[in-house]
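All protein chains but one are shown at their positions in the complex.
Chain IDs A and B follow the sequence of writing; residue 1 opens each chain.
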Amino acid sequence: MTMTTLAATGALRYSWLLLAFPVFGAAVLLAGGRRTDRWGHLLGVAMPLAAFVYGLVAFFTLLGYPAAERGRELHMYSWIPVGSFQVNIGLLLDPLSISFVLLITGVGSLIHIYSVGYMATDAERRKFFGYLNLFIAAMLLLVLADNYLALYAGWEGVGLASYLLIGFWSFKPSAAVAAKKAFIVNRVGDAGLSVAVMLMFAEFGTVSFGGVFHSARSGGSGVATALGLLLLLGACGKSAQVPLQSWLLDAMEGPTPVSALIHAATMVTAGVYLLVRSNPILALSSTAQLAVTVVGAVTLLWGAIIGCAKDDIKKSLAGSTMSQIGYMTLGAGLGPAGYVFAIAHLLAHGFFKAGLFLGAGSVMHAMDDEVNMRRYGGLARYMPVTFVTFGLGYLAIIGFPPLSGFFTKDGIIAAAWDKGGTSGALLATCAIIGAGLTAFYMTRMMLMTFFGKPRWQEAGPRGGAEPRTGQPQPEPHMAGGSGGSSPRASTAALHPHESPGVMIWPMILLAVGSIGAGAFLITGQRFQSFLSPVVGVPPVSHGVFTTAGYITLALMAAGIVIAWAMYGRVPVPATAPRGSLITNAARRDLYGDAFNEAVLMRPGQWLTRLSVYFDGRGIDGLVNTTAAAIGGTSGRTRRVQTGFVRSYALLMFAGAGLLVAALLVVRL
Amino acid sequence: MSPAYYVFLAVILFVIGGVGVLVRRNAIVIFMCVELMLNACNLAFVAFARMHGNLDGQVVAFFVMVVAAAEVVVGLAILMAIYRARKSASVDDANLLKY
Partner (left out) sequence: MSHASHLLAAGGGGTNLDSIYVQVLYWILAIFAVGAAIAMVCVRRAVHCAVMLAIVMLALAVMYAMQGAPFLAFVQVIVYTGAVLMLFLFVLMLIGVSSADSLVETIRGQRLWAGIAGIFLAVLLILGIGHAAIGSANPATAANGAGNLTGIATLIFTTYVFPFEVTSALLITAALAAMVLAHRERTAPKPTQRELARRRVTSGHVAPEPPPGVYATHDAVDMPALLPDGSTTDRSVSPAIAQRDIELGREPIRSVTADLAAEARIEAARQVEEAAAGGAPGKGRAPGKDER
């Protein structure tokens, strides 16, 4: 559904401030260097806050308009004016983009504040904030752009920021490798998006949203399917959906605020944004929509299974992120029935996942950067605030009514249920099973971290035989531990304590969001009516409690019970037990890395070696053979210079004979 | 007897003289083979004069003889000078300009 856009007026004319604030912050902090170390973090916090303030202003201004006039465009700069290819940098403020702006700047500001405390001991804190501001700027450009090429610019910018931030502790080889891996896998998705942009220009002659959506119908279903699939590929890369999911767990090498902001709340949701923004294109191709739903369903199960077996708290949360975004993708593939719930779940997920990650960071901060949950235990007593906020996030994510997840996730499950047919049934089944798995692994996480015996007290000094990674079982892939920057002395005793205020308050605020965001958005169809001019109206509207909802609740309860039986009732072993087939598979990320290596990396290496061989033996051989032939020929030919006059005379004689022969040949 | 026969003979003598230049090592003998080649050319000239019916070929042959004489004088003087310096008249001695 396309909304007619009007020019930006009033307060919205200053929408460029949304980009200008974080860009300014990033420029000053990164270009200023060490001189800005003392106050850099303050500037870094101030900029997203300023953007958030303006975002609120813009939001309320937009609310002041009637529903049909909420799409506003601000032309900023004519970027590529080349003949028939006109691309501008302009901002599109409409309900969809303003929602994202509020999420990004709001949650982002909270995480910036948290980082002041979390990175207090890091000497490069100023650079960290510079990169964070860069990320905020790029993400805002992504969601505010009014054409696909500017969106792509923001897309690349967040990819760059992700690379810089994952590899922030670049002295750790595992972090550097993880950053490179994330960038490369994202590149595959970016290729899909760039081909989609090229296809748009080739078919429609324009890349702006308005132009493309307007003429999408003229391209025919083939073009729409192609575009849809290519956009899906791009979304898979950025949102870590199957098949481009392998980078997300390794991305936990970055500092915890990075994991919270980028790899939970915002960047990984860019793919969902792209799909929802392109809903007019998806509406024209049922094949593409089916593909989107399949990808979403597969990924939500994939991430859930991985999350069940990880002992690293951040990796388990990453698997959870993968799974939840799978839900959002599933919702985005269901057409107007699912868009609203997908975005609502996205917003709610931003709150509770960020809160969960910040809580995990708080636990790690207290446990001296230990990430292995088998060394946690009983922390509820020592870190009550963290426990409460984490617990509220936990309840939200498993869909415990009446917290956020219940409304949003169940909305997606209901939309899948309502799709009907075999596909609808399958999708709904997957989603419901996923909900059960979510409850299982989140409960497992809660139990291992906050309940039970404090295993860290009796474990004593950490053995030197184990690698510092914190993962007792061997991780076959490059990502080692995702801990902090300083190694821990093996004999120091742990004294977990609550985190400082600067870290606590963001977690509290996010917990508030975890509690109320879902209800606020979904009840009374508030968000639905807000967003419907952009994405359309769901055909079937039902209440909060549906058949699918009940089944989901049942499985949720089952998951909790099973987890309690496995981890609550029996003590958690200090080292990971051998595990069943699927557990071991899950510990190895369901062989995602192994698949990539076998199918892509090794053939690529073989191809490289083959090329090197051909270059060395073939082309170099050709050149060397030519050189050797010339050298050999000259070596033999120089023996003509015997030094004897008589042999030269013989050559002259023979030459004269040849001349006579030539003359005769001509004349005879 | 057509002049062609004389020209064939001249060719054969010329070639023999040429091969002699290539095969012998003594400088004087080489010189003599060159004289043989000149004589063969003279014979050819005379035969052609006969063929054309005028005396131009004979005059040229005459001049060839004169020039050959001058050449022999100078060449032998050079040979003597070289022989005095090196005590050897072999042309294979000058073989330093080699690979």
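Basically, contacts are C-beta pairs under 8 Å (C-beta built on N, C-alpha and C of every residue); 3 or more make two chains touch, one makes a residue touch a chain.
Quick caveat: nothing in here was measured; it's all calculated off a predicted structure.
Visitor: Sort by label and list the shown chains the missing chain touches.
Guide: So, taking every chain into account, the missing one touches A, B.
Visitor: When the complex is taken as a whole, what residues of chain A touch the one chain not shown?
Guide: So the residues of chain A touching the missing chain come out as 642, 644, 646-647, 650, 653-654, 656-657, 660-661, 663-664, 668.
Visitor: Going by the touch rule given at the top, which residues of chain B touch the chain that is not shown?
Guide: Given the touch definition above, chain B has residues 1-9, 11-20, 22-26, 28-29, 31-33, 35-36, 39, 42-43, 46-47, 49-56, 58-59, 61-63, 65-74, 76-81, 83-84, 89, 92 touching the missing chain.
We adopt the following convention: only the chains that are shown with their structure count from here on.
Visitor: If you average the CA atoms of chain A and of chain B, how far apart do the two points sit, in angstrom?
Guide: Roughly 97 Å, centre to centre.
Visitor: Which of the residues in chain B come into contact with chain A in the complex?
Guide: Residues of chain B touching chain A: 18, 21-23, 25, 91-92, 94-99.
Visitor: Quick check: in the complex, which residue numbers of chain A touch chain B?
Guide: 638-639, 641-646, 649-650, 653
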